[in-house]
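Note that this complex is displayed minus one protein chain, with the remaining chains in position.
Going in written order, the chains are labelled A, B and C, and every chain counts its residues from 1.
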């Protein structure tokens, strides 16, 4: 059994990760930290926790380093910078769910996060943990920068065609709709029930921090630096991200050929489902699962040229965070890739 | 008191219209038809109905024509075609909330609605009932084609700039998110609570019937025929439409100049609120009201050229249907334009 | 025009009160206080506010006293104690929406609210502002203690039979289900969207502060002191309270006779609707209205004796707070009782 620890286990992401790990056949959770819940028994919250003596504990890196071989970090960005460095230097494997090691450029990081990156040499060691793109590198990595929720939905939706010459990068639009769990568990007026319920609105237009992450990965696939327009919206539901992506085309293509590219690209992927022609992804169809559903549509009406409309759906807490973290662990540790992750979407 | 009748009063739109008319100072509702509820007292449903003897009745045009001077039609498309013609020929004023008289071209109508238009000469008589654009024509009209909900949100969002030369029509994208009341009241599996709740999905991609209506009106404003991409989404809430619109630009502009255009264009409009820079429209902010909230953003990051991002929010049952119908009646009848329509959004 | 002021106008109750008053034909809102929003224009929030210069201001009693003749207090309990006293001594009329003047006994007050009542002599001056019970006293009152939301639903549901000898007071059970707006607008983790959504739970079992208020009024009607069991539940919706009440019977009665008592009791009441036999109140049927819907059922199956099951539905923010406050003002000021309150429930 692999010994793992979760640092920051009392937020929605940490909680979901613990839930997944507790039913994982190959791991033992040996420590879970939470400043908020330190001292409380984990089995009080998680009835079938296999270790009835395990308690939430405070974040003491020295003693934690002795308890596990692989660490999941669900800490806020900035706090992760140093913790990753400490654990890496202690010879541990780290899967960091914060944004701290996702951007390859320390300059871009400080531009969007408004703080310097104090461990920039480590950025080169970190692998962007999207298994569908970086499986081989993940296998050998010591530091995984687990992708953001919006970027996961966008990159998986666009990856199969980014290398194709029919794709114009002028201008790709990503219009995303997210459930409210993405906003975290800390009390804040805009996320109170009566504010979110029965409403939909956009936020952080042209300014969301997931934008450079999407651009970094799509640019790498396209082998060309370019910008995208990313507009997130808040939806009155707990979980799920639906991204509707508009891709302008440089030349004529047929819808069925594009669909074939997607089926081909993801043919061996256990968690990406390219839907049949005309079917619509819905966040409920992937709820509580590690699946990403994708559909491709072609607008042939608009004037010069045409536009591809790609729609993807994920569960933001699983495929968009904790599920992919477990997926990365499986790859790094030589476990079956799907171990602990094959639960069917729960609907309704 | 103006005598008015509602034909098709037991759906969500008809019900909302009745609600608005019952608190209107200048009208008397003399008949409400409903095949479903024929024979039931209206005051059973609407406690303070000022006519305690009024019952839902069956749709009998001959007898109805004697009861009112202005008719609101909340009938399904196709059924409205003939009813409008009958009432027009009987010298009545008609406000048709169906799609039957919105499209100027009978050919485009039959292409999208899959039936012929049997009263195409009347299409020229019908005025597209968006007061912000056609106030003068509405004043003299006998037939009003009341706009669709999505088109209202899109056209109001884009009208102030369509005549500007910095706007490129290649390709304008309208990504709309709608509450579920737009789907009507008839039972259907996809709109059952457990299917809609906790989910978001797109539908009718590249194929929604409101597309040609949006294109007709934007093309008229631009004085150039062009197509748009319109993608509707279903949101787990009762009411509201948020439209996020992406407009490519032909030349450089400043955000504040565009905002000035909007403030200028709507400066005398009682129901359109152009929000301050940086504020976000939310459907909850216009719930149960006749307001349309609009914000303008400018993306300056994307490669060649820039993109305007316009966001508008309306209540689909009021500004997107029954409220505008009352607004049209007010204009046609010389009432104060805002009569019966100034209720403040109810939040939460 | 009656000059009125709202003290504490930025919570959900204050906001709803302002909304109602802005469409009231007989009043002018001359001041609205809010520590949170002091200095902001009210017309920024309320577009059609008839006084475009009015701003949210800080709570300065001396200057406020000059601005209005009737004051609505939407302050937290405890803060209201002194403010009511000040305004009363200044010769103003006060409608206090807090709990501070509802309980006749200062001892009971301090037992449940854990603070002394420092103005207990004024308790005798205060009239419990439930118009269906105290219309005559309200007319002459200077201090109105506006009822709590749960008590309104419970007392209206039980009042018509409390004087009947078939009612046993051993033990009346009130099981209430409330939307989340009752919890107020301040951020708190238990009322975050992801905590409330998709869940239902009881809270404050045997310990909710509305219990003594219900008991005081029911005991007065019964002319006998007794206790009830009151269990509130939190429901994932914005507005509405449904109370299901179980009343044990001392002797046999027929359902239709009880229904007649209810129809008789409320026959002149504009806001209470006793539903037809077999119909169910639903919070959606009274949403955004000042109505209280009531149905009566009789369980004839349970062993010895029988049990009446009374169900009532109100909008907690209107009939359960601000609507009744306006109703009280109408009565105190000699306005038409229904002025500003006859909006039909908005559904969906």
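The rule is short, and it goes like this: contacts are C-beta pairs under 8 Å (C-beta built on N, C-alpha and C of every residue); 3 or more make two chains touch, one makes a residue touch a chain.
Please read all numbers here as calculations on a predicted model, not as lab measurements.
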| item | value |
| --- | --- |
| Options B:57, B:175, B:238 or B:299, residue touching the unrepresented chain | B:238 |
| Touching the absent chain when the full complex is considered, from C:23, C:307 or C:333 | C:307 |
| Which residue of C:48, C:233 or C:260 touches the chain not shown here | C:233 |
| Contacts of chain B with the absent chain, listed as residue ranges | 12, 180-181, 185-189, 191-198, 236-238 |
| Residues belonging to chain A that touch the chain removed from view | 12, 15-16, 19, 22-23, 46-48, 181, 198, 238-239, 270, 273, 288, 291, 338, 342-344, 346-348 |
| Where the unshown chain meets chain C, residue by residue | 169-171, 173, 175, 177, 179, 194-195, 197-203, 205-206, 211, 226-229, 231, 233, 235-240, 242, 244, 246, 248, 280-285, 287, 297-305, 307, 309, 311, 313, 348 |
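Throughout what follows, only the chains that are shown with their structure count from here on.
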| item | value |
| --- | --- |
| Separation of chain B from chain C, taking each centre as the mean of its C-alpha atoms, in whole Å | 36 |
| Geometric centre distance via CA averages, chain B-chain A, whole Å | 39 |
| Per-residue multi-chain contacts in chain B, two or more chains | 198, 238-239, 348 |
